[in-house]
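If you scroll down you'll find the structure; I have some questions about it.
Missing here is one protein chain; the remaining ones are kept as they sit in the complex.
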Amino acid sequence: MKLEYTEQQNAFREEVRAWLKANVPAEPLKSFDTEEGFQQHREWEAKLYEGRWGMITWPEEMGGRGADLLQWLIFEEEYYAAGAPLRVNQNGIFLLGPTLMEYGTEQQKKRFLNGMATGKDIWCQGWSEPNAGSDMAAIRSRADLSEDGSHYIINGQKTWSTRAVWADWCFGMFRTDPESERHHGLTFILVPLDSEGITVRPIPQLDGLPGFAEIFFDNVKVPVDCRLGGEGDGWSVAMATAGFERGLMLRSPARFQETARRLVELYKANQQSADEDSNIRDEVMRAYMDAEAYCLTTYQTACRLMQGGKIGAEASTNKIFWSELDQRMHATGLKILATRGELEPESPDAGEVGKWLDGWLFSQSGSIYAGTNEIQRNIIAERLLGMPRK
Amino acid sequence: MKLEYTEQQNAFREEVRAWLKANVPAEPLKSFDTEEGFQQHREWEAKLYEGRWGMITWPEEMGGRGADLLQWLIFEEEYYAAGAPLRVNQNGIFLLGPTLMEYGTEQQKKRFLNGMATGKDIWCQGWSEPNAGSDMAAIRSRADLSEDGSHYIINGQKTWSTRAVWADWCFGMFRTDPESERHHGLTFILVPLDSEGITVRPIPQLDGLPGFAEIFFDNVKVPVDCRLGGEGDGWSVAMATAGFERGLMLRSPARFQETARRLVELYKANQQSADEDSNIRDEVMRAYMDAEAYCLTTYQTACRLMQGGKIGAEASTNKIFWSELDQRMHATGLKILATRGELEPESPDAGEVGKWLDGWLFSQSGSIYAGTNEIQRNIIAERLLGMPRK
Amino acid sequence: MDFTFSEDQLLFQESVRDFLVNEVTPEKIRELWQTESGRSDALWAQLAELGLTGMTVPEQYGGLGMNELDFVLLAQEAGYVALSEPLVNSVLVAAPLLIEAGNTQLADEWLAKMASGEARVIVGLEINKLVEDAHCADLLLLEKAGAVYAVNPAEASLRENKSVDPGRKLFAVEFEASTAVLLADGEQAQKLITRALNRGALGVAAQALGLAQRMIDLSVQYTSERKQFGVAIGSFQAVKHHMANIAFRLEYAKTPVYRAAYALANDLKTSSENVSHAKLVACEVADLAAKNSIQVHGAMGYTWEVDLHIFMKRAWAFNSNYGTAGFHKQRVATAIFNDGAQLGAGKTF
Partner (left out) sequence: MDFTFSEDQLLFQESVRDFLVNEVTPEKIRELWQTESGRSDALWAQLAELGLTGMTVPEQYGGLGMNELDFVLLAQEAGYVALSEPLVNSVLVAAPLLIEAGNTQLADEWLAKMASGEARVIVGLEINKLVEDAHCADLLLLEKAGAVYAVNPAEASLRENKSVDPGRKLFAVEFEASTAVLLADGEQAQKLITRALNRGALGVAAQALGLAQRMIDLSVQYTSERKQFGVAIGSFQAVKHHMANIAFRLEYAKTPVYRAAYALANDLKTSSENVSHAKLVACEVADLAAKNSIQVHGAMGYTWEVDLHIFMKRAWAFNSNYGTAGFHKQRVATAIFNDGAQLGAGKTF
């Protein structure tokens, strides 16, 4: 055990910091759940790509830096500390990208990876269906191979597709064997969202913005070369996409550590009123400790993985821990803000507090998406602890 | 609504208070989980009976005062405030007694009620069995009617029978129809514990004392006139015994309000060190408010019942609320006591703190017995809220 | 000793519930969100017709001359439908304040109009920073620097703020004392303000009870219908326990609220601590109801389309309304930690 960065790691951090300092927009971008904000974020992705900071864990020949997990964590620390924009194309570069590199044909890699990296193509996910929220094996949308074998004809409906409103492509699972059940007979397919027969219906989320959408497929024709992996192999391809290393890309400790830091500041700035409720001080302290613990455990896992270790039920313990921490921190923030806590950011008397309300609303989804925390608890009990399934 | 006592109620309170002041033993009795303590408590019951304070809700002709539920609550308030001894025969006077009055023959009432009231006969319960803890319908102990119909022959095993080690009688349910399942074919029978074929095996509890026991029945003969209600009617007789009004007799708000009061005192006496953990102050305040709320809701229910109202799922909401409150209050008490919290009362450096440790250990059982709090939550969800059973 | 509501009180509650559930539907609420004022004169007139706007207005002015205890169950029902009309504040805060201020000219001018529904009188206390519904006020009663003023809305400038709850309209209000009528200052103002604050907090607490109940009802319905893994999700024990955890706490939040209403109606010395206890636990249970309800709704709960958020956001906004948890905890602490405090068994009533 050596809890110190190497010289190279420190140098890498300096490099990241310098670039971000020179390039992070002075004005915060608009929310990428608005059309204008979406375009702003797409441009930011292009800028990151130019600097080769878009997906540092990708191989150099694909525009990345072949960075390891620790470098990734360092990058993220600097990224969040610099207040850089959220990543509008994370579905592509962190989830689909690595999956493509593993399962894609050479032609597919050539075709898709660059557009993904530059922000030209923004991807959304097509996992959930109206009756298959946390239960992906219940997928019913069908993709039928045409008689000449040249394309699939897709019919059905996907939902909770984040950022689908302005995205260019969708990747997801479809049932290619109509007789199949559960996780058999599913195929992983990439679908251009401008295909004929596709309707995207925005779903307004808690803040009123269309952060996700339903996607309806009505005899949508997709060429077979848009299939990722073999027909019927969808489940195993998808599971690779859902793995922990990818999760780590999306929910790096830096995010929560920065929230904890802001919470400490908020508390100190309002200490007199906050201390009227003696729990608040404790909650703030705990937020700091928990964010720190999340960082420690992530580093431990990253180190273990780099040494060839495998991931167990960490994906579930991790999901519960960060999502509930995120909710608690924002709840505490709103408590400290008292009557200002309910104000929308643009309100004249809100002051610099809008972040907390936005963050609070956003945090509500953390315990729900990608398998509710109840499902994660089942997984921990059954897989990590070996308790009886039924 | 009128939240004021009547003159009669105030006068009644004064009467209770005066009698207790004159009669409550100056020295606390030993634990009734010890043989000596058990006898001391039995004597105290006799004294209460002499003053007609043993079971004030019983009719006057049976040694009671025909008191209503509000008088009962007032009595309990004075009883706990006076620090009077715990009731060793509560199984008899609060649970079996009223059931006997409802279902017993005249002869049975004559035979059993007086001994119960005077403390001569201490009763224990025979509900649980090794594989039927919270699931009473899984009872397997058998009572077979003899060929001449004069007596039952009981075989089987009961467990978790509180105070069975020194008790005189046991009441419980036995399967009289061997073909029956679940809650059918059960019969309510009263069994003298000195019968031939009975073995009582004490079970030491967390504090090491034999607070409960297993009872083994090996061809135990019990005359048929010890049957309460009809053969096969055990379930409905037992359900009457388990009702809320009875629960109220056992867990009156006064008990928790006195704990909350002592907790406030303990906090004030140790405020400087307690305030190092800013949660403690909040926990103390919450204990006070929750004990108060428990009192308010109990009064409300009592008034509703006195006006002819019926009990719904209150038995379950009530059980969860008091048992978890009791645990929280004692946990806070131990936190305030810091290193003294782990000391047994007789320890020379424990000071006046043993009560908290004893109370903490005792509180552990509250969320378990008489249907675990998980079962109570199921009941609330299914019966009060109407959620689907499966 | 009688801790029950009268037959009449319960019947009134029932008829108001029927009215509100039919008239203030989620669809209507969403329609009102689209309007400039967010308030409905038609609905206000209906509430007046039911006698509600005049509940606490003396009979001589055409009101019902009732008190906090008579109204508390109705406030609960207002919460159940997330009513946005300023009814609860009008009945519990504005009318009593106008009466207690002792300015007969103002009282004569406004009380009858309040009862008839002709006028909305809006109170603004500094504890809330912003004034809810100031835009639809016919008369403003405002706290400023330790005094209480009656302000003609025409003389006040309003700056609108947006709440996370689209049903709440909040305004920073400024006025010159010289253009207003001074109702009270010094000690008398303090008394008036404390009483108004207590009544406002009681109103929030009672509405929070209704909100919690509504979120339970919506969640139970949703989870009974919605299937996953082949069964209704409401049959999962984790979902059941999320709901049961709200339900049992709700039972123990109701009685403190009723006791607080009783204390205010009878002007008991314990009013402030009773109100604070009520406000704390009622808002906590509504907050828990929001938390557990969105969780059992899954992604649906995170949308604007499902009705849950109407009630959830109201519950969030109520947390700091008429005093933060910290404010109310301090008041409870003052009551129980002082040396003469009467605590323990037999000391409740």
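Letters A, B and C mark the chains as written, and numbering starts fresh at 1 in each.
We take it that a residue touches a chain if its C-beta (ideal position, glycine included) is under 8 Å from a C-beta of that chain, and two chains touch if they have at least 3 such contacts.
Note that the structure is a prediction, hence the values are computed from the model and not measured.
J.: Out of B:R65, B:H151, B:R227 or B:R340, which residue would touch the omitted chain in the full complex?
T.: B:R340
J.: Check each of B:Q9, B:N23, B:Q39 or B:Q205 against the chain that is not shown and name the one that touches it.
T.: B:Q205
J.: Taking the entire complex into account, which one of A:T6, A:S150, A:T199 or A:N219 touches the absent chain?
T.: Looking across A:T6, A:S150, A:T199 or A:N219, the contact with the absent chain belongs to A:T6.
J.: For the full complex, which residue in B:T6, B:N131 or B:N219 touches the chain that was left out?
T.: Answering carefully, the residue with contact to the hidden chain is B:N131.
J.: For chain C, enumerate the residues touching the unshown chain of the complex.
T.: Within chain C, the residues touching the omitted chain are 236-238, 241.
J.: Given the full complex, what residues of chain A touch the hidden partner chain?
T.: Spelled out for chain A, the touching residues are 1-6, 9, 13, 70, 74, 76-78, 80-81, 253-255, 257-258, 260-261, 264, 267-268, 281-282, 285, 288-290, 292-297, 299-300, 302-304, 307, 314, 316-317, 320-321, 374, 376-378, 380-382, 384-390.
J.: Provide the residue numbers of chain B that touch the chain removed from this figure.
T.: So the residues of chain B touching the unseen chain are 128, 131-135, 138, 159-160, 203-206, 208, 273-278, 280, 327, 334-335, 337-344, 346-350, 357, 361, 364-365, 367-369, 372-374, 377.
Please note the rule applied: only the chains that are shown with their structure count from here on.
J.: Taking the mean of the C-alpha atoms as each chain's centre, how many Å separate chain A from chain C?
T.: That pair's centroid distance is 39 Å.
J.: Just how far, in Å, is the C-alpha centre of chain B from the one of chain A?
T.: Here the centre of chain B sits 53 Å away from the centre of chain A.
J.: Please set out, as single numbers or ranges, the residues of chain C touching at least two other chains.
T.: 239, 329
J.: Residues touching two or more other chains, restricted to chain B: which are they?
T.: Within chain B, the residues that touch at least two other chains are 281-282.
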